[in-house]
Every structure is written in structure tokens, then in C-alpha cells.
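Single-structure report; data block below.
All protein chains but one are shown in place.
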Amino acid sequence: MTVSTFLSSTLVLGLLEAAPLVLAAVGFTLIFCLNGFINVAYSENITLGAYFAVIFNSILGWNFYLSIIPAALLSGVISVLTYLLLFRPAFKRGVGKTELIILSVGLSYFIRYGSKLLFGNDLYNFNFSSTSYLSFFGIGITTVQLACIGLVVIISLGIYLFIYKTNYGERMRALADNEELAMISGIDPIKVSILIWFIAGTAGGLAGLFYGAFSFVSSSLGWNLILIIIMVTIVGGIGSVRGALIASACVGIITSAVTLLSKPLYGEIVLLIIFIGILKLRKVRV
Amino acid sequence: MEQLFSGYMIYSLSFLLIFIALATILHLQFSIGGIVNFGIVGFWGLGMYAFALLNLKLNIPFVPAVLLASALTGIVSMALGRIILNLDDQAVLVGTLAFATIIEYLATTEKWLTNGVMGFGTIKFPFDLGANTLFVYFLVVLVFLILLMFYVSKIKTSPYGRLLLSIKDNEILSQSLGKPTFRHKIIFFTVTCSLIGFFGAMTAPLYNYIFPRMIGPGITFTIWIALMLGGRKKLLGGFIGILATIGLFDYVIETVVPIPTQYAEMVPNVKFALYGLTLMLVLMFRPLGILGDKKREVKG
Partner (left out) sequence: MREKVLHLRNVIKRFGGRTVVDIKDITFGTHGIEGLIGPNGAGKTTLIGLISRKVSMDQGQILYYQDKNEMDISKKSLDELSRMGLVRTNQIIQDFESLSIRDSLLLSLANSKHEKFYNIFNEKELRKNTEKEIEKYLDYFNFEDPDGHALSAGEKKLLDIIRCMVLKPKFLLMDEPTAGLPHDQTDKVIELMKKKTKEEGMAILIVEHDLDLIWTVSENVYFMSEGEILIKGTPDEIRKNKTVINKYMGESEC
């Protein structure tokens, strides 16, 4: 492999890998930024997004692109439900930060193995009406992958603009920065929180769906990603959507570079070591 | 009744003892030392793999191999501790979780050493007493568990325990009273993690054959769930919690309740879903677990 093909394939594969990760990291960051805890159960939001798409696409036979819409909306609804039924009551009871994480582990187990009871141990694939291969710098990319990346770009851009440029996004950020201040200036914290959890859930569901489209859907889809997502959020700067965007692209590229150079899993190991190092170097107060 | 104490059951009970030991060490680390260790399985797995490699590949006898494996786990945890222990709880949590994942992946990738996903064996018991071998080994593990419990119960009413509690509650205040808290935390983490490594090494002969899937994050979470359920602030919290989770499912239900074969593969899923549900209920309605008081502590 020449240097240039190595570089181009790393870049293309890395960005391909990073595309859904961007969505998941942005969604995760939103919740982290608003409520200040690591929501491990976000992993199940990702998995459920993929499962919802499986229901519409593989089981009901809808067109893949069409089934994205209800799957994304349902993921958002699930996310809001977990907020209203579990996390909000927990905040009110004064559950501590560490306990909240353990609570989210409990929810994650409940959803993951509960959904396994419904969907079994099977692996699901999506039905795409037509797939053809394109070549980019010597790397084969399917039209589905291309479409997914396009959608990821559009959706992340949408969320980005929504958060940084619109009136409603401003309210969200005000609330995340200071709840009391937000209350005084007439912002309803419940409404805004629901909206944030909805957007985060939608983003997570879409991420899961695209991951599923790149390979297959299984009950541990989200679970396998959550550590990387937590890392991306922390490395990218807590609560910064921009940081999460950049960090997830880097993560994708590093993983694919190491994976191309050596064996699979080494990419992840290298990432985890870098991550622990960054924790220390930046003295990140998570 | 006879069936409960058959060879298979002694085997299951030995595992139960090991997990009770891990939950008790977690109680020590989390509820006394304030360290949020989400990488228990990493230290346990490291101890287990290190022991098995020393014992099988280098032919080091059982006892020195166990001690070396525990010491190695201690050294690795000291290095990790130096990096993460002066960061806050959430950073310690993700740091240890990342560490455990690294150990699991390394056990998979380093095929030359560990034979990758296929795993390796056969790890023998340190003695051969014929039909009684397993039972005597069970007793040995039991003795170590009792020693551990005794140690933890003693720590609670010792100057050392008071120091650990002070670091957990208010590290800066503890420093201002002249306590070198970071050094204490590193030593404490090293010692307790090498204990986890010790019990990991002791697990190896029970498994006989070890492979990376055994050291997945599920074990860490099960132990956390058990401790929270049993009562994280109590010495017997881990014991009660493990009985109510692993004990109930892997021992009582699997042997006593006749489950039709077509549903057998559902059992683990039901089990973990129920673990998750229980954990949520405990944290919401009885935060200090079965043995704890009902009320959540009011802080400040």
C-alpha cells in the first residue's frame, strides 16, 4: 500500500466510521450538557433507533429511507419517556451524580435485555431497494453509505444551527448554563428539557440506524459504542457540540488508521490509552 | 437436598464466594474509600490471566503464581491510579471502565500469549484429593473470603478507615489536617485492586479454561448491582446482594425451577432485565439497599 492510498483510505474509512458517531456524540453531549451526568442508557437509545427501523423496513417492508422518519421520531419519544419517568423523578429525589450513572446502567440493562426478549438473539439487516458501488480514492463505497453520510451531515448541521442560531436553541443553552436564571427570564425548564431529550434521542436513534445500515442490527449495537461516545464527549470538551463534532471525526480517522496498519481492536486499544492520557493531561473535570 | 450439594453445586457455590469477595472489595473501595471502580472485571481478569500464564507457560507453582499475579495487578493498578485518582468521580469511573476494556481487548488481540478468543487451559487445582478436590478448594476460598470480611470489618473501626472516610467525604479538608491524600488513595487502590487480582487468580482453576468473553463488562455491572441492592454501606451488603442476584438465578432457579428447554435461552435475558429493573427500583426507593436505612441521606 502506498502512502497516498493509505492516507486517502484512512480518511475515507475514518469519516465513514465517524459519520454516525458524530450524531451519537452530539446527542449524548446535549444531555450531558443539560443534566451533567453520563447517561449510559443512551446506548439503548441508539439500539432502539436501529430496531425501530428494522420494524418498519425489514418487518413491515417500508422503503429504508422512508422508515428513517418514524424510527427517529420514536427514538426521540423513548428518550423523553426515560427522562420523564426515571431521570426527572431521580433529580427530584436528590440522587447523586455517581448514583445517576449507576441508575442509567440499570435502565440500560433493562432495555437491552428486555428488547432481546422481543427481538431475540438474531442479527437484522436492512433491505435496500437498490445498491451500487462507487469508488472514492480507491475505496469502494455503497450508495447507501453515501446517502447515510449525506443525511448525517444534513442532520448534524440542522442540530448545530438549531442550537447555536435559533431562538429556541438559545433557550436551551440558557437553561443548560443556569437553571435559575432561565426560570427568571421566563423559560419553562420542563418544556426545554423535554425538547433537549427529544432531540438527543432522535440523534441517537439515527446514529444506531446508520450503524445498522453499515453492518447489521443487534441488541448490543449501542452498548458496544457507548464507551467511545463517552470518550468523544469528554475529549471534545464537555458540553461543547463543536468539540464533539471534531473529536468524533478524529476518533474515526485514528481507529481506521490503526486498524489498517495492524489488527482490528488495536484501534480501540490505542484510542482508550490516548483517552486515559487526555483525562490526565487536561485534568478534565468531567 | 442432596442435589444442592452435588459436585456441580459446590462448583457454583465457589463462584458465589468469589463474587461475594469482589462485592465486598467494591464496598471497601466505594463506600469507605470513595473510589468509583467501574473496572473491577479488568483487575479480576488481569489477575486470572496473569496467574494462568505464569502457571501454565512458565511452570511456576500455584502459590507463587497467585502471589505474583496479585502483585502484578497491584503494580498495574498503581500506574492507573497515579493517572486518574486525583481526578473527580466521573473521570475515575470512565478511566477504570476504559482500563477494563483495554484488558479485555488485549486478551483477545495478543494471540501469541493468550490464544485470542479461543482461550487456553487447562488450569489445574493446586492439589489433587480425588473426589474431594473441589470441596477442599471451596473451603480454601471460603477461608480467604472470611479473612477478607474480617479485614473490612476491622478497617471500619480503625484509624485507617477513618482516614479513608475523611478522604471520601472531603479530600481538601483531610489534606489541611496533614493527610497526604493522593498518596493514601494510590496505596489503597493498589492494595484493594491486588486483592481483586488475587481472587481473579483463585478463580482460574475453577474455570479450568479461560477466554476473553469471561472478562466482559457484565461482571463489573453485576457486582455493582449486587452491592447497591444489598446495601453499599454495610459489610454484608455485598454478600446479601450477590445471594439475591447471582445466587438466586444461577443457583436456585437454574437447579430447582424446572425450565422447559425452549425457554432456557431466555433465562439470561430475563435475569439481566430484572437486574436492571431491580437496580432502578433500589436507587429510587431504597438507595441504601436491603440492609440500609430507607431514607436518602441529606447532604450538607
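Chains: A and B, in written order; residue numbering restarts at 1 for each.
By definition in this document, a residue touches a chain if its C-beta (ideal position, glycine included) is under 8 Å from a C-beta of that chain, and two chains touch if they have at least 3 such contacts.
Everything quoted here is computed from the prediction, not taken from an experiment.
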May I ask you to name the displayed chains that the omitted chain touches in the full complex?
B
The listed residue (B:165, B:248 or B:267) that touches the chain absent from the view is B:165
For the chain not shown, which residue from B:9, B:56 or B:191 touches it across the whole complex?
B:191
For chain B, which residues reach the chain that was dropped from this view?
151, 154-155, 157-163, 165-166, 168-170, 172-181, 184, 187-188, 191, 297, 299
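The criterion applied here is as follows: only the chains that are shown with their structure count from here on.
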In their shared complex, chain A is touched by residues of chain B numbered 36, 80, 83-84, 87-91, 93-95, 97-99, 101-102, 105-106, 108-109, 221, 224-225, 228, 265-266, 268-273, 275-280, 283-284, 287, 296, 298-299
Residue positions on chain A within touch of chain B in the complex are 37-38, 86, 89-90, 93-99, 101-103, 105-114, 116-117, 121, 227, 230-231, 234, 263, 265-266, 268-269, 272-273, 275-277, 279-280, 283-286
